[in-house]
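Provided herewith is a single structure, encoded as structure tokens, for subsequent inquiry.
Note that this is a trimmed complex: some chains were dropped, and none of the rest were shifted.
Naming follows writing order (A, B and C), and every chain is counted from residue 1.
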């Protein structure tokens, strides 16, 4: 566990050192949503139905944009080699990095989402459900994303290839989550879809560290 | 079992074995295609609702089935390559990717060609099945893209195996989402072609075509694998023998 | 310099058998074989591009050779990754330093990675190591403000701190001034004296006791 905490602390420290980083996923998120509003100029009635999707797409893009940082800088300065030849299981390191990535990008977005939901015209309850889907869903994005980054980090300019790899894996999360909010707004029970999301979370958190660490070994060699 | 597996996994044996089988397979495959196409395009009666446009089913459905089947094959051989380091299954996986992508592409194209007369639109965004097929295409593209982007091909193969495995976890998820979403939102189309029980005279050619497609896949797979195998082993003795035209494999 | 002086407990023979590596259809090197006993150093020589870095990465288990194996304590390293890595420090061309952490923070992370379940290093250890490497004045400087030579010293400090019996150093003298070179030489000598092992590439000569030093020329 010592190592888990050390790497977690290290990654958070590195993020805080560039103070702007801490704020940025959130700011980016807000900006994307504002862009939608500006570009679309949709009527409030239409907007409400689109709101969950807009928020979720913004969250997804925000995660995607910051994904590349997860391993690339460690790769470039040789820190990744050092991690791989360390005594510690690489998958534990990866898990720490996934958690750090989530704290830096997913958590702020999750926290601010209900407010944006209200701004887009959602009811208080619907905003709360939106919040819960993000709370369960954003860690999945970080976990699945780690596999994509680990696979592409050896390439010098892999960040766009990364999107192609990761987006198809993100789509189910997006669909289920925005569907959940819509279902709720339509007045149906959402227990089933929330439990599917939970299952995805458990699955991705338990499998992706292994896949990522295998991919990392490959990328470094 | 394991020994058999291992022996077949040895390149020269595989090369010899596949060389013997290929002509037979090709023969059977062509026969099936001829029979199936005749049955489908000529023998089967025209659908009373869709007229002759339904006949594209004989390409669309086999291609759609194959698109998923190939992915599963690919992921499994990827797993075998990762765990037991059997070169041959690595090659199988790599050769499958572009074949699978082609099947997916064909399913998408024929589907939307079919959609125009039946649904009146090329593409229906709301339908989960179309969507999952599109995502499958993206998965294939991702795999091919990753393979071509990594220069060291041994590493590339490893990377692709991992990706294929991860992708297969995604397939049941996509599948579930189809069922799940449709119970909520009555999909406007899916019910249309799921329920009608198909007439035997239409079904049999369809099954024959499906078999023909499967054989076609196996044939292309074998040919591509042989090709790749020769290239990879180009400096080993048995390949040199083949090139020289002397000696047995 | 005060470096710990008890012999390493886990020192064991390290060897390579018939290593072959191929790059773009040509052999980079073939049938490299060596044996290293505790207390010995291997000075790897060779012209530019002869494959020294490649060989070192193979010894670390970072890359695989096309043929051949690395053995440690009588077994292939692939069968005992974790024990082997717990005895290994590697300093390569790229030095694994985080630009945005201070010198001390960098060392702390490195130590936890290397030691794992054992305790984290005491502040005294880190201070001592930094003093040994002549970095004591830069303790709280961010790594990206270090000069090239200071950065190299920081990378090398890991070996001292980690207390491992196998050191793999790729051109450790790069960018070091005369005093820095001396520090590294003393550091290696003391390490060998404690029954440690080292594999070092360097185009400059190292003044190390000749008895303990094997040579391998790749060119």
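Just so we're on the same page, a residue touches a chain if its C-beta (ideal position, glycine included) is under 8 Å from a C-beta of that chain, and two chains touch if they have at least 3 such contacts.
On a predicted model such as this, the values are computed, not experimentally measured, just so you know.
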Subunit formula of the full entry, expressed with the displayed chain labels: A x2, B x1, C x2
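In this section, only the chains that are shown with their structure count from here on.
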Central chain (by mean CA position): A
Rounded Å distance between chain B and chain C, as computed from the means of their C-alpha atoms: 49
Centre-of-Cα separation between chain C and chain A, whole angstrom: 37
Centroid distance [mean C-alpha coordinates] between chain B and chain A, Å: 32
Sites on chain B at which at least two other chains make contact: none
Residues within chain A bordering two or more other chains: 221
Complex interface listing, chain C residues touching chain A: 57, 60-64, 82, 85-86, 88, 90, 92-101, 105, 108-110, 112-117, 120
In the complex with chain A, residue positions of chain B that touch it: 82, 131, 135, 138-139, 141-142, 145-146, 149-150, 155, 158-159, 162-163, 165-167, 169-170, 173-174, 176-177, 180-181, 184
In the complex with chain C, residue positions of chain A that touch it: 2-3, 6-7, 10, 13-14, 17-18, 73, 76-79, 81-88, 220-221
